[in-house]
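Note that one protein chain of the assembly has been removed; the remaining protein chains are unaltered in position.
Here is chain A:
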């Protein structure tokens, strides 16, 4: 009876305990913050940009961490000589080296790469720009352009002209420790404070534990090369296969001024098209940090302005030839976008084919417009009409610059073309064309394909007392020069397409549009003008909606009609695409005046043909892929010395064995120990 009451009591206690645990868990899992132990130990770093692993047919580049993260004692590097501490002198390896951006050079990174047993990882804090830094190779896209060994040995592999002499190739190195990038903000202050409190060397030696450490997780799934990772992605046996890598690519943005039926692919009889091309993308060592102000934004903004300038003239008096505005994506990774378009044209998967292409005008890097060099490709075959077309092109362009503030210089015949999408089209067929750029032999961009190629590098300076909205409208000098180039390009395109010469002088690019675009792409994308087009962040969609807004026509369709315009008699989704534009907020209301725009802009898939063909070791097409990963994070915490950890473990093991021994002895001597305490069994019930 007594034992029954005892068991009921203990049951009641158990129920109470379970309920309290449930209540505790409920509060902890809901939004009420509870003091979990993990929150007291780790400080999570949220605004990090990792260096990821990229693979191609032969190599893997980028960084890799171990699957359970790499931990190292934080060391803030003060100069290159200070590298001795993490590399040889420091008593507590491995170290996590924190660098300022001015110390992020190839020599320091290579030294740390070679000492990977003592350096667990690198963190770069973006502060001041170094005088010059280009992590790209010296000869960009050397194997996939038109200058191959078979074409001309002297021009291949940059034997004549080195386009990027400052390039140190850091983006194409392989690191087997994680490299992260942080901005200079509160989190960096926390890290530096932790370092100064715990890790500073006092009187030359004697670092006392606990020390401040950082752990970086960026475990990449793919390894070796593209063929291996694509094979492994496709052969997983489990129910949820793990994708190991993804091909790089995106979308090209294309717009004809006279659209064709988008379902009719292949050659179009009696159609002649002038292609106006620019590239959209850029890269940096940390893949997500790329801005490409001088390298790519200047080019495509000019082309967008030219497209806007041509809109009225081509609608009033359509020229004989059609004009295709093509913005290629993925050009920095062996011409993904342009090789895709050429492949589609050759295989009748695009609305026109190579026979329809009359000529090409490509806008490369056009930061300063004092003199823009024109490269013309004089083809080597006997047909003379091609040479004539090229001369005509140059003449059209020269005459278009009349009255404008810059001059065109035709580059010497012996000079090869710079890395440009035009090279890819030339690889397929000798089409006459021009590449416009603001350099002759050397790209002359101190920060080519790096994360310092930003608004400041393009000299976008605004007076300090302007609000963001006023800055959006302020026309900078850079915008004025780019407007001049855009006007010249638009006029040249109009003439090249056979337009009426009398209309040419009415074609003018709008400096306000140019400066708004520069502000939106380089300073702040969350501005009212971009918001009125589309609330998108990705570059491709921004360019698509901008081009639609600048070249399309507004219609009266409602939103539901805009999604299904085929039901209406005058609209056709074969020729046009219909986009719902957010519109501006008028001054007296809060609702946006949205509308449906009818436009000929289309997004064309830009993935390298090597993945369609299944040829992952292709030398002809780009084979770049990006590895997948599960999660990427970084955190800091205090670590104890190894001796303390071993001591704790030892004590725990000792307690375990002692308790086992005690239990064994108690069990064998049970009858001796417990005989006097045993109650008689015949208690009254």
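Assorted remarks:
Just so we're on the same page, a residue touches a chain if its C-beta (ideal position, glycine included) is under 8 Å from a C-beta of that chain, and two chains touch if they have at least 3 such contacts; residues count from 1.
The definition used in the following text is that contacts and distances are computed from a predicted model.
Protein name for the hidden chain, per its UniProt entry and selected from "Anaphase-promoting complex subunit 5", "Gamma-secretase subunit PEN-2", "G protein subunit beta 1 like" or "Cytochrome c oxidase subunit 6B1": "Gamma-secretase subunit PEN-2".
In the complete complex, the hidden chain is touched by one of A:122, A:216 or A:244, namely A:244.
Shown as candidates are A:58, A:128, A:224 or A:528; the residue that touches the absent chain is A:224. The residue from A:38, A:235 or A:264 that touches the chain not shown here is A:235.
Seen from chain A, the chain kept out of the figure touches residues 64, 67, 219-224, 228, 231-232, 235-238, 242, 244.
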